[in-house]
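To start, I am sharing the structure in question, which I have written as structure tokens.
The other protein chains are all here in position, but one chain of the complex has been omitted.
When the chains are written out, they are named A and B in that same order, and each has its own residue count from 1.
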Amino acid sequence: MRSNLATPIALLLFIALICWGTFDLRKSGAGRKDTVTLAGSTSVMPFSEKLAEYFMLSHPRLSVEVQGGGSSAGIQATINRTVDIGMSSRNLKDDEKVHKQILICYDGISIIVHPSNPVRDISLDQIQKVYSGRIRNWRELGWIDRNIDAVSREEGSGTRGAFEELVMGKAFIDDGIMVQDSNGSVKEVVATDPYAIGYISLGIVDQKVKALTIDGVIPSVRNIIQQKYGMVRPFLYLTATEPAGAVKVFIDFVLSRDGQNILRKEGLVPIRG
Amino acid sequence: MRLNPRFTDKFIRGALLFQALFTVSILVFIVFIVFIKGAANITPQFIFSYPEDMGRHGGIFPAILGTVFLAVLSIALATPLGVGTAIYLTEYTKESTLTRIIRFGVESLAGIPSIIYGLFGFIFFVIKLKLGWSLLSGTLTIMIMVLPTIIRTAEEAIKAVPRNLRIVSFSLGATKWETVTKVVLPSAAPGILTGIMLSVGRAVSETAAVIFTMGSSLRLPTSLLDSGRTMAVHFYILAREGISLEKAYATALVLVVSILLINIAAYYTMNKMIGRYS
Partner (left out) sequence: MANRFFSREHLIKCLLVVAAFSSLLFLFIIFAFILGEGLPLFYKVGVIKIILGFTWAPTKGFFGIFPMIVSSYMVTLGALIFGAPLALGCATYLSEYASRRMKLFLKPALELLAGIPSVVYGFLGVVYIVPLIREYLGGPGFSILATSAVLGIMILPTIISISFDSLMSVPPTYREASIAMGATKWQTICNVVLPAARSGILASFILGMGRAVGETMAVIMVAGNALRIPMSLLDPLRTLTSNIALELAYAAGDHRSALFSTGVVLLIIIMILNFVANFWVKRKVTG
């Protein structure tokens, strides 16, 4: 009976000790030469992850860690030097100054609807009207009498910032429009709601949703390169200092032909032809 | 026309039974659905391998370990604090303004919603203390979160120990602390353990507070300052982003089964305690 309390507590402490023992309190991340940390735009994140996967295969002694947080957070993290590389899916504002901005690729913004939606084309003006609340019914776009379930991203999102810049102009996005906090969840909503419309990164469009043509132009990598499709934003890697060591190796990889090919395969627009 | 009271009686009984069964059936439905849709994906590979392609393929090993680390560490920190508080409140002081203030503090902590813990943990541990999104930030936040539960259950357990035991111990010449550690605590142990296990359950299923403090990195955390995921966070991301519905259900199944096991363990130890005193 005496040991009844001692045993579980001892066990707990023992486990804790084991964990501590296998743990290493040295800061991982910025500082250690063998890990490169990235943080920022959730649009860029999955592609950085993909690049990291390939990179680590060919560089077994280096590791790359990718976090989200959003473009604004990524920019801040770069300025504060809490990460090696910040990721942004929009251009920097005037008051955001970092040492170096590296363009790694372009990404289109695609307007998506449910695959069963018969509408196939939309004009820039119509998109603006839908998102500012002036067009509310699918009837006005050539379909049935049913409210449009429009989905947007949240304030602070790089994708939303780019969308507002490229499409909305001075108009505000209507406050009756639903909001999801990542490209993936916007896509998921549109994929399951036949009456939904949304905007996501072109790079993640797949058969679960249907991408609309904008004023007749198909959203595709080729059309972006040929500058026919205008809804494009830059994916940027930001650094606070001149890239060196493992960071430079990784960035060089991303900008190399291999890295750019990976991005092209993922549906992004590489910077080199 | 007044209804025959006897008839209403039977009718009400039926209606209430229906409500009780309906409530239980919701639980059954949830477990059932998660099981049906997730079981197919539970393979040893799923449990032990790493996620690939953002979780579309591969397993959830880092998330499982992340959950274990978080739960074990936060409980390990919260238990001494919680049990110590309970001991102090029951053994070392009488009811006074002081104890009422402390109890007020505990109750208040218990009522704070998890998103506020997330907010606090984010601004305090992640930003101000510069711990970043890390296991440490998560642990400290969850530790504070489960503290009230441990204090409450420990207090109940300690109070339930018959006074005679203490009196006998004193009369044999034991000091207060000796009495506490050798007589009171061992008797209260099952109840305290129940509280610990309930807290583990809470730590395992918590999402809002964890995502903003521990982050959501897919890597296995190998140091206290590494970020990582718990199963709940992983499930949330998989489900919301539509990355993989099958993997999501499978993760949910692992989650629900873990909580089920924890609950069963808690009940087992609680019954041991009741058996001792009934």
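To be clear about the criterion, a contact is a pair of C-beta atoms (placed from the backbone, for glycine too) under 8 Å apart; a residue touches a chain by one contact, two chains touch by 3 or more.
Not measured: the values here are computed from a predicted model.
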item	value
Chains still shown that are in contact with the chain withheld from the display	A, B
Given B:Ser205, B:Ser227 or B:Ser244, the one touching the chain that is not displayed	B:Ser205
From B:Leu65, B:Ile112, B:Ala160 or B:Leu220, residue that would touch the chain that is not displayed	B:Ile112
Among B:Leu70, B:Ile87 or B:Met214, the residue in touch with the chain that has been omitted	B:Ile87
Positions on chain B contacted by the hidden chain, ascending	5-6, 8-9, 12-13, 15-17, 19-20, 22-24, 26-27, 30, 33-34, 80-82, 84-85, 87-89, 92, 101-102, 105-109, 111-120, 122-124, 128, 144, 147-148, 151, 175-177, 201, 204-208, 212, 232, 235-236, 239-240, 248, 252, 255-256, 259-260, 262-263, 267
Where the unshown chain meets chain A, residue by residue	68-73, 76, 147, 149, 154-157, 172, 175-181, 189, 192-193, 195-196
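Just so it is clear, only the chains that are shown with their structure count from here on.
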item	value
Cα-centroid distance, chain A relative to chain B, in whole angstrom	33
Residue ranges of chain B in contact with chain A within the complex	52-54, 69, 72-73, 75-76, 79, 130, 132-133, 181-182, 185-190, 192-193, 196, 215-219, 222-227, 240-243
Chain A residues touching chain B - in the complex, by the definition given at the top	1-6, 8-9, 12-13, 15-16, 19, 22-29, 46, 49-50, 53, 63, 65-68, 82, 180, 182-185, 187-188, 191, 208
